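With one protein chain held back, the other chains of the complex are shown just where they sit.
Presenting chain A:
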Amino acid sequence: MVPQTIAWITARGLFGRRRFLLLIPLPLLVVGLAVLSRAFGVAPENWAQPVLVGLGLAVVLPVIALIVGTGVLGSEIDDGTIVHILTKPLPRWQIVLPKLVVATAVTTVTVSISLYVAGVLAHSVRLGLGLALAGLVGSLAYSALFLALSLVTRRPVLLGLVYVLVWEGLLGNFVSGTRVLSIQQYVLTIADKVAPTGLLQSKVSLPVAIIMSAVFAVGFTLLAIDRLRSFSVAGETS
């Protein structure tokens, strides 16, 4: 009963505010660009990379996971209502897991549908399903990471942006070593291996992608549970 209540509170906190509207334009842009490219008869080899990878997997997935993942717990920390949940005699995992499930579900629904449509337009239903599955895995890993970040630091969004922009965006393209610790590359690999079309270029092997995604998801969930055990409510940073 308690997990449902927490999940419901979290979902209402996410959808009950205007900022929820921020989630809509990004997926629409993916679908819109795919439809536009298709309508103008551009070869999929040319537009799949910028739309599916450049926009879909590298921007829409992490940015939405960032907004949602730091929002499910972070907004309650910000306005102080986290105290009401923390003072209930609940094991901490019963707080973290429902929130993680809500964050993952919202991110997956928003991201995977648009990726599926774009994938079908680009190549086939199989690519669409591969991208949707990759979206699910990515949502889980990113949500766990950003949820834990919102407990570890007072500036989770900025730190998350450093990870997405600098680690995955800048270094991931130039320094091959960082790819092993980049969720974007796991997601890319999973999509590519489910639907080997040649449109996506994966750079890590499938076992690495699966194992490391699981490590990210489980590890950061455990970290979040652990941090919530000794969480102290403080004011806004100066």
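Assume a contact is a pair of C-beta atoms (placed from the backbone, for glycine too) under 8 Å apart; a residue touches a chain by one contact, two chains touch by 3 or more; residues count from 1.
The rule is simple: contacts and distances are computed from a predicted model.
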_For the chain not present in this complex, what protein name does its UniProt entry give, out of "Biotin-independent malonate decarboxylase subunit gamma", "Nickel transport protein", "GntR family transcriptional regulator" or "Membrane protein"?_
"Membrane protein"
*Give the residue, chosen from A:2, A:42, A:180 or A:215, that touches the chain omitted from the document.*
A:42
_Residue among A:86, A:157 or A:181 that touches the chain left out of view_ = A:157
*Consider the whole complex, including the chain that is not shown, and state which of A:54, A:80 or A:196 touches that chain.*
A:54
*Go through chain A and note every residue touching the omitted chain.*
19, 22, 25-26, 29, 33, 36-37, 40-42, 46-47, 49-51, 54-55, 59-60, 63, 66-67, 70, 74, 78, 154-158, 161-162, 165-166, 169-170, 237-238
